[in-house]
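Removed: one protein chain of the complex. Kept in place: all other protein chains.
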Amino acid sequence: MIEQSHQPENEELRIGVYICHCGSNIAGVIDPKEVVAFAEGLPDVVHATDTLYACADSGQRLIKEDIEKHKLNRIVVSACSVRMHEPTFRGAVAEAGLNPFLMEMANIREQCTWAHGHDREGALQKSMDLTAAAIAKTRFMTPLDMIDVPVTHKALVIGGGVAGISASLDLAEQGIETILVEKEPTIGGVMSQLNKTFPTMDCSI
Amino acid sequence: MTAKPKLAFYWAASCGGCEVTITELGMRLVDVSEQADIVFWPAAMDFKYDDVRAMKDKEIDICFFNGAIRNSENKEMAHLLRQKSKCMISFGSCSHLGGIPGLANLFDIESLCQRVFDTTPSLDDSRGTRPQKQTLMPEGEVDLPELYDQVKCLSDITEVDYFMPGCPPVVDQVWKVFTAALNGDLPAKGSILGVDPKNVCDVCERDKGEPSFRIKEFKRPHEVSLDQEKCFLTQGIICSGPATRAGCGTPCLQGNMPCRGCYGPAEGIIDQGAKLASAIGALIDTDDPEKLQVILDTMTDPAGTFYRFGLADSIMNKMKYE
Amino acid sequence: MVDAARQPRIDVRAFTEVEKVEGFVGNFKVTLREKAKHVLADRCNGCGDCAKVCPIEVPNHYELNLAPRKAAYVPMSQSVPLIYSIDLDACIHCYKCVEACGSLEAIDFSQEDKIVEEDIGAIVVATGFSHFDPSVMEEYGYGRFPNVITSMEMERLNNSAGPTMGNLIRPSDRRNPQRIAFINCVGSRDKRYIPSCSNFCCMYSIKNAVLLKQMNPSVDITIYYMDIRTPSKGYEEFYDRAREMGIHFIQGRPSLITEDEATHNLFVHSEDITLGRVIENEYDMVMLNQAAIPQPDQNHMSSVLNVAQSPGGWFMEYHPKLRPIDSPTDGIFFAGACQGPKDIPSSVAQGSAAASRASRILLSERWEIEPIVAVVWPERCTATTKGRACGLCVKACPYGAVVIEGDKAAEIITAKCHGCGGCVAECPEDAISQLHYTDAQLLSQIRALLADKPEEKILALRCHWCSYGGADLAGTSHFEYTANERGIKVMCSARMDSDFIYEAYRLGAGAVLFSGCHPQDCHYITGQIIGAKRAVRLKKIFERMEMTEGRFRVEWISAAEGDKYARVLNEMQDVLDKMSPEQLQEEIARLKPEMEKRLKRFPGVPGVPEAMLYSDNLVDAILKSKEIA
Partner (left out) sequence: MSHSIMIRTFADEVKSIPGGEHLELCYSCGTCVSKCMIQQKVEPDYNPRRLLRLAIMDLKDEAFKSPTTWMCSECDLCYQACPQEIHISQVIAAVKKLAVEAGYTSPLTPVSVDEELCSGCGICVMVCPYEAPSLYEKEHNGDLDRLSEVDANKCMRCGTCVGACPLGAIAREGVSNTEITSQFGYVIPHNPLLVAFVCDWSLREDADVSLLESYPEDQVKIVHIPCTGRIDPQHALMALDSGINGVLVCGCKPGECHFKRGNHVAKCKISLLDAMLKQMQLNDKNIRLVQIGTQERGRIKYEVDDMLSTLKAPKEAIA
């Protein structure tokens, strides 16, 4: 069972904030520097900057170096969707020795500049608020450890068409026991119904 | 001093409304009688057919003949009066177009008789009566007029000089025609007298239809509260005004009732009912055959509506009887 | 096919369906239904004697119903596994097959479906695609004009293993067609049916044209197309070859096919775009190149596997560019056309890719999962305070991960907890928290979002899997909506605590959106149901408070419904726009005491007082900082 972990007593918060341009995807609608200026005025923010592509190697390197240089212990990245780059930035802060769960993203691309392209002022205000909310969350974030689970070494492939057969063969050839399930009485799928196939015009079966 | 012109009035198959119109001339009739002699007017005075038979040919100057030709008596009198008159005026809708009696042409004679003598709700029970050509009276066997199986217009059986439409012709138009006739101002033979140009819509003051107006349901005047200002068609009420000759002075419209078409087809219209179907059919709002049938079903009697006065003069009538 | 059958580590289970998938990465429990074949697999030797004697013939679905099969059958002679089945829907129980099978005794009419459970570490989904039925497009006359056929029918009609042994005939009179038209994009790239491109049909129709031309060079073939798309290696060259062979290409999408009743010849009406002229050409046969569509049971499979569907119904990958093989659920991967139409090379490549993604897990001894699980403060549980646990947390958990033993406080079994947060929000004593989504964290976020002009803002609570994805898709598709939206993410609508919503209104929020997955899409089995019940309760409470309708809105928005997300937000903005500022302020002020009343216990939650204190300062800083900026 996992214990509720607590923030170390009297830990001084040192938050680093990164506002991504994402080329013109974000910077084409709002001025990231304005968000930086805004973030600098918030409590515990010791470093805020904009960056052309936070997810690029250079962007990640910047964050890692800043963690060292400014002794940052919380990171906020205002960039794209967590579905896009949360693993990237978690990896980056972890490499700098920070617990990956002390990084928080604000989605100012998909859910802001892309959705409010014709309302620049509205998008700017929203970017600031989303960044502030991420900063607020980091204030109460605690280091967390991944949970470790065992693995059953057996694969299930659902569908016996060309993709399923290919996956099954590759799995099996790596030594993995594989169950290939097909709802029809024969495997082969659509491919087996075809005459010759392009571009080599060989037989499909 | 020349002799006063001689006038005759006769009613064949009609309701008598046309006769009432003439009496409605009131004191102006006195002027007429000063300028002309009324030599035959069975509805008002005691004349016998034999009096007419006794006249010389063309002795009557003008004969106003109202009513359709329904039986042998109507026909015989029409021929007789034609023979005795210089000028024959087909007076009123029945004589002109068959009128209301003409609607009988929708049915065969036996089913009409069944309705009248057997199944009319006011009858206690049928005695199977049918009109007879001869009947036995104390004085002996009498010949009765024969009922024809078809109602005809006056012009169908004899030559007519002028037509004067209306059910009945309105009194002001009658006076105009009388004055013109007495002054010898009648137009070319075959003309229609006592009418105005174009159609009823031309003189109707109501607000006309709007673009893309369509009829979703036909209603009868008693089923709705009618707007005094708006065109009847836009209220879903069939109005015969578009295909009907002007001249009546629109008493129906002023009484907030739609035009019934008694003045007959306006100039340029060959068949009043078919033309009305063409105009009003184009206003029906539907693109679905089933819905169309539902809308048509709201019109209880299309032939009776579109040919209310003109059935006996219609092409369909010709197709049926010729 | 044969390789798969021969590979000893592949266990081919044909005629089998997946009924249920439970568990998590490395530890799935899968229920399979092995449908009864009425033939014993270990005894059948595939000799086919049963089929020879079977007197019943029914259309063979595998041959697109162009040829018959028996009630005792294999769909094709090369079936893998080569085990016959008895189709009981067609069988008349004459038992001739039993006789023919003789001493093998492979036929068993008493056989029933078998339910099997398997422990699985990772799953590759390769359920493939289906074909659009062109009979709904009346303009092409499929189903009414006998000589209009589909591309799959064409496959069987020119296949040497097909019903005509590869002799292409036209259905109306069995003559060999001389003039054949192929129509591309039938149903696809068509907003009325399938808006997307089906990927492989261009090449596919060129392939069939080349094939027919090779078999009979005198055949005249015309391909009607809108665009020819040949993006992969060797494809353009193949297209060139087809042109050189004399196959005609007409750019122009036919609007209509008419048929001569006597000859059953067909007339294709189209514009020749290059000429700008309407043309009408006569053909003996027309082939419609049908769109690829998701499998008819794709929705069902999506529920069984708990994976989302993209617009169009295909399975939705974790990320279209960066993680195209992964499903959003760890341990489940997609291969082939189930994720979107694909040609054979891509499907094969994806099969390999999925195998490789899966083997990362399958070849590891252990696997790490995110620690976003629930934790209990035992001292706050009623078991401790009142001597008896209320058990609401146990009821809320879709996984049985919360247990209460005797008079002890509730406990979370971490390995079973998926981290939906339902128990956290349901606990009346606020005795449970969720790591990484604590009340303190979420509260400070809410207060930061509503710091500036809260009455203009629409606070949107979205679940991670669906509605957050829907909001992403709205952005990706550039569906614009009001910039007054302020989004906050939790894992599941089950975590959306009433207190958050009361707090938002107490702070003066203009409107609040409560949005999660559709019930069948919920990533946590029944998490959405818990959230939905709470949302309904809240709705009633706000109704009783006479809150303006629309200021609290509950919507289920999937990751594929970007348009809906944008529409809902714009509608909510309309609600606010319809109120005058005074009216809104008056209502906010009127309801504030009501909200405070309901939030009485909230400050007692561990972390919340600190969060309140902190965010008061933060709000000041935000306002000041905005002023300067």
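Each chain gets a letter, A, B and C, in the order it is written, and its residues are counted from 1.
We adopt the following convention: contacts are C-beta pairs under 8 Å (C-beta built on N, C-alpha and C of every residue); 3 or more make two chains touch, one makes a residue touch a chain.
Nothing here was measured: the structure is a model prediction, and the numbers come from that model.
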> Pick from C:G162, C:P177, C:G252 or C:G510: which residue touches the chain that isn't shown?
Replying inline: C:G252
> In the complete assembly, which of C:E22, C:E57 or C:E138 touches the absent chain?
Replying inline: C:E138
>> Given that one chain is not shown, which residue among C:P231, C:G276, C:P296 or C:G406 touches it?
In response: C:G276
> Considering the entire assembly, which residues of chain C contact the chain that has been omitted?
Replying inline: 138-139, 141, 185, 189-192, 226-227, 251-262, 267, 269-273, 276-280, 480-483, 570, 573
> Contacts of chain B with the missing chain: which residues?
Replying inline: 105-106, 108, 198-199, 201-202, 208-214, 231, 233-234, 241-243, 266-271, 273-284, 286-289, 292-293, 296, 299, 301-304, 306-307, 315-320, 322
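Heads up, the rule we're going with is that only the chains that are shown with their structure count from here on.
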> Taking each chain's centre as the mean of its Cα atoms, which chain lies farthest from chain C?
Replying inline: B
> Where the CA atoms of chain A average out and where those of chain B average out, how many Å apart are those spots?
Replying inline: 92
>> Centroid of chain B to centroid of chain C, CA atoms only: how many Å?
In response: 76
> Which integer distance in Å separates the CA centroid of chain A from that of chain C?
Replying inline: 22
> Inside the complex, what are the residues of chain A that reach chain C?
Replying inline: 1-5, 34, 37-43, 81-84, 101, 107, 109-119, 122-123, 125-126, 128-130, 132-137, 139-142, 144-199, 201, 204-205
